[in-house]
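Every protein chain but one is kept in place in this view of the complex.
Chain IDs A, B and C follow the sequence of writing; residue 1 opens each chain.
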């Protein structure tokens, strides 16, 4: 039988094939000393490092870059995009949102973190307000695994804790997830669907709740484990080629012989 | 035991409480004599009549009316909106789409028919391209019930047929439905998920495939039965009051006592 | 516009058509004075009364009756069966379980309460262990609505509380529900999927968590509201007639003409 380290080696090789881009609006860390102390390389830097340590090839992208860091070229070379945004959602250009959206439908994975619930791209993909209740009170969060068969729960215990967190509470106005992996308990009395999986077109979307900028949440090993799992899960499956552009596809020729029996109504349409 | 007619009487009374608005772009029927012959009162007229016969209070609305027929007042008095559109999707004003979207999230039911798959409102609610394959060849469609427990399958047999139809084939680029009620078989070799249920916010959305303008499909009793079932299913459930406007809700006071133990990080955010 | 009381009147009439049977093992209430004080007419008696007050025709059935209260005749006259059991699951005869199972697949609704998670019928319908974590510590439970569009959430607020409850915690080993309506928060640190909807065959199944025998939970108005909602939701939809007995159905005649082209392999099978 293989040893644990053999398995890790093989998984590491698999991960080396998944090209990750971590996008961050990157404002809090430059404007607030306290937050800069938690994330000296930015939130994107901390996430990128955690993923690189696990073998993923990672680049980062930020709002202040040309094309807001997400040119067509960058997206075309991205298998999974991780999104952290909070107070600059409105600054993200619609053209960038459209570009990301098209790439997700064509197969790119998207992992939306924490306050990214209100980003333009997540709202566009969900079709709902994506609103929720929230509170900042340094309270404890306990994240329970409710789908232990799911690959995003790999390597976790039955639950894990975040010592201090911003609270997000239900009702979380998103479509019922295709798979619900985590539910959070909050000390102040709320619950939250914290790990939500969606297929959209040829792409996969994972929303993961934790990650407020004032806490060192992305330095936590369990959170990093979830991020690595989510990236593996969201990587393109190389299914059927993407079919659609702006229009539906007119397949004039039937796959089966059709009798000459029609009323000919189609000619009048 | 109650008789069938008692049950129908009671259901009719229930239906009398559900205010339906049937919206139609209403172009084909005015521009094409052949189509006008099938739907002399318009597609909306045919659907409205079928629902009125079953006891629903129905109004109609069309693209050419002030505010495209869907003022805030009309929407506020609508429990379930039925949508038929085809070639004028782009003409529907974004403000109208936003208004309908907000009403769905707040609880109004929405039944989207046939070519409405590409309407702005359906695409916005789904978050995907909503594209599909299609063919006009006067072919037979057989609609199979795959969830016989679902209320939208009430009163149907195991399948029903549409003698001649436009074909819609997979891949249909929508989110996996919360419940899949119907799958269509097409003579030319395709299949299609023809009855798709979604919850979005406090509202319910049903997509129903049949209904090309060149065929008398909305005159078919089984189709009318599905429409009546769908309206009943999509009617507001009068669940918890709608919570969200444009922003998330800050609930400062915890529901449970929180110890004075926090790091106070929230004050820096 | 109709008044609230008109709506209630019409809903009451609808409810008058749904024949409910409340089944209870009925042991705790006869063996323990404290529990008898909470439920002098038995748990089934309290639930039956709450439903009768809302217009449903209700009968009760208990383990000590002939055929354990669930003869074929009783089941045939039952639209929705409510199940409460705890310490006598093993005493329920397999023949009774088979009978209930067949009726659910043929369309009868089933509402399984609290410790019924480990009943034979629920385990048989779920196909999993239906196990969970539990603790008896008189702790507070807060039940959050996570699908406000669902009819089982009708008439509720965004959450409701149970002052003292037995705790049930995740992982709850059931299939992912077709719809998840409630999530519970517990004072001691756990969460639980407390309102789970399933379609099974032509029947609907709802699992509702609250209801330990040592607390007056079924006297709580919100709990009674959920029970009434669940019964309405689970009532048979009168969809396509039930097709299957013990065997699959051989439909020799194709619905479409098939060419005489086959290899004839079917004759050798």
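Please note the rule applied: a residue touches a chain if its C-beta (ideal position, glycine included) is under 8 Å from a C-beta of that chain, and two chains touch if they have at least 3 such contacts.
Just so it is clear, the model here is predicted, and its values are computed rather than measured.
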Per the touch definition above, residue among A:59, A:199 or A:219 touching the missing chain: A:199
Contact partner of the left-out chain, one of B:171, B:206 or B:242: B:171
Hidden partner chain, residues of subunit A it touches: 2, 6-7, 10-11, 13-14, 16-17, 107, 142, 145, 147-151, 153-158, 178-179, 187, 199-204, 237-243, 255-256
On subunit C, residues whose C-beta touches the chain left out of the figure: 28, 32, 34-35, 105, 118, 124-129, 131-139, 164, 166-167, 169, 171, 173, 175-176, 178, 187-190, 198-201, 212-215, 240, 243-244, 247-252, 254-256, 258, 261-266, 268-269
Residues of subunit B in contact with the chain not shown: 142, 144-148, 158-159, 169-172, 176, 179-180, 183-186, 189-191, 193
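Going forward, only the chains that are shown with their structure count from here on.
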Intersection of contact partners for subunit A and subunit B: C
Angle, in degrees to the nearest 5, of the Cα rotation that carries subunit A onto subunit C: 180
Chain at the geometric heart of the assembly (C-alpha centres): B
Whole-Å separation of chain centres (CA-atom averages), subunit B against subunit C: 29
Residues of subunit C touching at least two other chains: 142, 145, 147-148, 158, 179
